[in-house]
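Beneath this line is the structure, given in structure tokens, with notes to follow.
Removed: one protein chain of the complex. Kept in place: all other protein chains.
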Amino acid sequence: MVLKVVFLLISLFTVGSAFMVVTHRNLFSSALFLVASFFGVAALYVLLEATFLAVAQVLIYVGAIATLIVFAIMLTRGMMSGRTSPRNDQAVWAGLSSVVLGLVLLYVVVYRVRWPVVEKPVPPDTIERLGSALVGPYVIPFEIASVLLLAALIGAVLIAREREI
Amino acid sequence: MVPLSWYLTVAALLFVLGLYGVLSRRNAVAILMGVELMLNAVNINLIAFWRYTRPDNVAGLVFAIIVLTVAAAEAAVGLALFIALYRLRETVNVDEIDLLKG
Partner (left out) sequence: MNFLDPRILGEGWNHFLNSLGLSSGWIVLINGLVVTLILLGLGLTSVLFAVWLERKVAARVQDRLGPNRVGPYGLVQTVADALKLLTKEDITPDNAERISYNLAPGLAVFAVLMLLVVIPFGPGLVGADIDVGVLYIVAMGSVGIMAILMAGWSSNNKYALLGGFRAVAQLLSYEIPMILAMSVPVLFAGTMKMGELVERQAGFRWFGVVMPAAFFLYFLAALAENERTPFDLLEADSEIVAGYHIEYSAMKFAWFFLAFFLNTLILSAIATTLFLGGWRGPFVEQVPILGIFYFLAKSFVLVFAFMWIRATFPRLRIDQMMAFAWKVMVPTGLVLVLVAAVFAKLPVAPVVRDGLLFLVNIIILLVVAGFVGRHLRLQITRLSEA
């Protein structure tokens, strides 16, 4: 019962912030709402007993991605306010199609399908097993992800660097 | 315990909101924010399915971690592109970036 109330509060917070992200006219405020939304998702992970993912979510999304986004907004500051409308001319159609997709998703995926739910506790050594899985059966995705990160690192530096003309 | 479908509902709502952001925004940074919301929605689904169907198998968590990594790489490269673009064209509005149209 308590868990359900907590879940409802967190998800209301998350979805509400996400709504503000896509509708707020000021880009910087949207970015702050995005941070709030990320926090909400991290809280959902805690409810799902995935503490490692929750902490990683705060570290990567709030610490790295949101900071990067805010930084990019600051550097491309001409766009900030007033001069141009933050919405394009297909906003109405975008809204309509999103609502339709949402209804379809909710109906088919959430209420039509019977998911094979099992009531099992999370094993206490999940983190150790996650660690060994990442360097065991999933070593190739893990290594590819690290190569991807390295490539992104080099690429980002190369693209954003000021060229001497 | 909270039913699985509640988590899926939240994830679906987040995904749809992110989609709306991607489709309706002009600013490239705002579009990226929409994409991040969609990725978050996917991750909620992955973890919810892990918790409710196979909590003794870490595959769901591994998948979520890979999604997180890819999101970080994507954000870094995307924002580097926007900064380079802004330096070149002084705009990051996607409908004003039509160099190929000539």
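Lettered A and B in written order, each chain numbered from 1.
Basically, contacts are C-beta pairs under 8 Å (C-beta built on N, C-alpha and C of every residue); 3 or more make two chains touch, one makes a residue touch a chain.
Source: prediction; values computed, not measured.
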Task: Counting contacts across the entire complex, name the shown chains the missing chain touches.
output: A
- request: Would you mind spotting which of A:13, A:28 or A:115 touches the chain that isn't drawn?
  value: A:28
- prompt: Among A:12, A:55 or A:99, which residue is in touch with the absent chain?
  reply: A:55
- prompt: In the full complex, which of A:6, A:64 or A:117 touches the chain missing from this view?
  reply: A:64
Message: For review purposes, identify every residue of chain A that touches the missing chain, sorted by number.
response: 2, 26, 28-29, 32, 35, 51-52, 55-56, 58-59, 62-64, 66-67, 70-71, 74, 127
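Note that in this section only the chains that are shown with their structure count from here on.
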Task: Using mean C-alpha positions as chain centres, tell me how far chain A is from chain B in Å, no decimals.
output: 6
Field: Contact set on chain B toward chain A in their complex
entry: 1-2, 4-10, 12-21, 23-27, 29-30, 32-34, 36-37, 40, 43-44, 47-56, 58-59, 61-62, 64-66, 68-77, 79-84, 86-87, 90-93, 95
Task: Going by the contact rule at the top, pick out the chain A residues touching chain B in the complex.
output: 3-4, 7, 11, 14-15, 18-19, 21-22, 27, 30-31, 34, 37-38, 41, 44-45, 47-50, 52-53, 56-57, 60-61, 64-65, 68-69, 71-73, 75-76, 78-79, 84-88, 90-91, 93-95, 97-99, 101-102, 105-106, 109-111, 115-123, 126, 129-130, 133-134, 138, 141-142, 145, 148-149, 151-153, 155-157, 159-160, 162
